[in-house]
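Left out: one protein chain. Kept in place: all the others.
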Amino acid sequence: AVPAYPPPESEEEESWVWSQIKAEARRDAESEPALASYLYATVLSHPSLPRSLSFHLANKLCSSTLLSTLLYDLFLASFSANPSLRSAAVADLLAARQRDPACASFSHCLLNYKGFLAIQAHRVAHLLWLQHRGPLALALHSRVADVFAVDIHPAARVGKGILLDHATGLVIGETAVVGNNVSLLHHVTLGGTGKAVGDRHPKIGDGVLIGAGATILGNVRIGAGAKIGAGSVVLTDVPPRLVGGKEKPARHE
Amino acid sequence: AVPAYPPPESEEEESWVWSQIKAEARRDAESEPALASYLYATVLSHPSLPRSLSFHLANKLCSSTLLSTLLYDLFLASFSANPSLRSAAVADLLAARQRDPACASFSHCLLNYKGFLAIQAHRVAHLLWLQHRGPLALALHSRVADVFAVDIHPAARVGKGILLDHATGLVIGETAVVGNNVSLLHHVTLGGTGKAVGDRHPKIGDGVLIGAGATILGNVRIGAGAKIGAGSVVLTDVPPRLVGGKEKPARHE
Partner (left out) sequence: AVPAYPPPESEEEESWVWSQIKAEARRDAESEPALASYLYATVLSHPSLPRSLSFHLANKLCSSTLLSTLLYDLFLASFSANPSLRSAAVADLLAARQRDPACASFSHCLLNYKGFLAIQAHRVAHLLWLQHRGPLALALHSRVADVFAVDIHPAARVGKGILLDHATGLVIGETAVVGNNVSLLHHVTLGGTGKAVGDRHPKIGDGVLIGAGATILGNVRIGAGAKIGAGSVVLTDVPPRLVGGKEKPARHE
């Protein structure tokens, strides 16, 4: 018998999530005929999660000069050649369901979460960056910044199981590193102080939660499991599991 | 004789505002021929405010997979069947003229204010939500978040006479409630603390003003007429008419 929940990071997990998404889309297309052709084009006509995701991303990010066909081929080739990109996407879908009380279904996240879509596009841009294809990586980065108002430099290294909640205004600089299972709220900045060149951006440990509008500047370390308060400005290391940058909310109660 | 200013929330008020908008558009089309066909398409070719607004919203929010015809029909059906949506739109237009010194005309607000357009689309998404049409409500919500960088969950209840000034980056969570005649500046968050599920977002009283970048978290009450300072973080109730969250600006003078 098929397990109720397949082992993490397996091909089974990807096909399980994809079967959930298709079932959700079929249910929604039946209950809402106005969405049927949209759900067919974005989900139901595709044989796999990478194809659906590539189609959806290409349509969101294309422009009159950067064609959807070019982007679709680029995304699909990247997802096909790199199983780790696919397992990261699956881990992000699971993270949204588990950590965001407003996330009602996998298909909702796949179709509607600009943070989810921005991070998948970033992973492809990062791959291009590592392959010394900087101009294409930066063109993709620019489209993500325009369309989603999410600005992640292609050189930034980002883990899996990431939740970018609301996502608008997120900025992650060139030499930043973000661990696994990190949640970043909207308007978070992982930026430079403006005084340094080279390795100048924050390093965020596994399982960190950074509240809305928090600004973390410089090559500082936020230890695993730390929580950074909304609206705080953090310029030094925060130890693991500490609740950091909390003074500001406390003072403004 | 027709009164100079009709009674609030009447059909007369809607047709008075619409006649103002048409007169402004005619004047602008004459003085600026480059805009004539734009103003004809968005305002002058339409027989009523709901039709003009539905056309404009559909054009702004459509995509290659979510067609403008579908959105136009959806908006027009919603505005036609719900006079309260129309009177709320009129109240929002009046609020922009009365409270925003940079708002030069009703047509400027109708055509150019992303905050005004986002809130009209939200009211339709909220109606769909109440009709148990969640998937369509969330698809519309997602388009508003992409196009305007304004993220209002379809379940959030929002009053009338609302001014979303500048609007970029506004986030209003699922169980938030916003009263009448409220002004919210850009980058305002009415969010959750991340610790609660269920009813977890702020309740904003009538006539409240919330400054740019203020972050209000949790199921707290901001009393009627309160003013919340720019950049403040508010985690507890604020009594009516109080100037709350003001410490931060005071300390940074």
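Each chain gets a letter, A and B, in the order it is written, and its residues are counted from 1.
Convention: a residue touches a chain if its C-beta (ideal position, glycine included) is under 8 Å from a C-beta of that chain, and two chains touch if they have at least 3 such contacts.
Just so you know, these numbers come straight off a predicted model, no measurement behind them.
For the chain left out of this panel, the touching residue among B:Leu76, B:Val147 or B:Val208 is B:Val147. Interface note: of A:Arg86, A:His153, A:Lys203 or A:Lys227, the residue touching the hidden chain in the full complex is A:His153.
Considering A:Leu39, A:Ile210 or A:Val234, the position touching the chain not shown turns out to be A:Val234 (whole complex).
Although one chain is not drawn, its touching partners on subunit A can still be listed: residues 63-66, 70, 74, 133-136, 138-139, 141-142, 145-146, 149, 151, 153, 168-169, 171, 173-174, 187, 189, 191-192, 194, 197, 200, 213, 215, 217, 231-236, 245, 247-248.
Taking the complete complex into account, residues 28, 31-32, 34-35, 38, 41-42, 59-60, 68, 101-102, 104, 108, 111-114, 147-149, 166, 168-169, 183, 185-187, 209, 211-213, 229-231, 248-249, 251-253 of subunit B touch the chain not shown.
Throughout what follows, only the chains that are shown with their structure count from here on.
In this assembly, the C-alpha centroid of subunit A lies 28 Å from the C-alpha centroid of subunit B.
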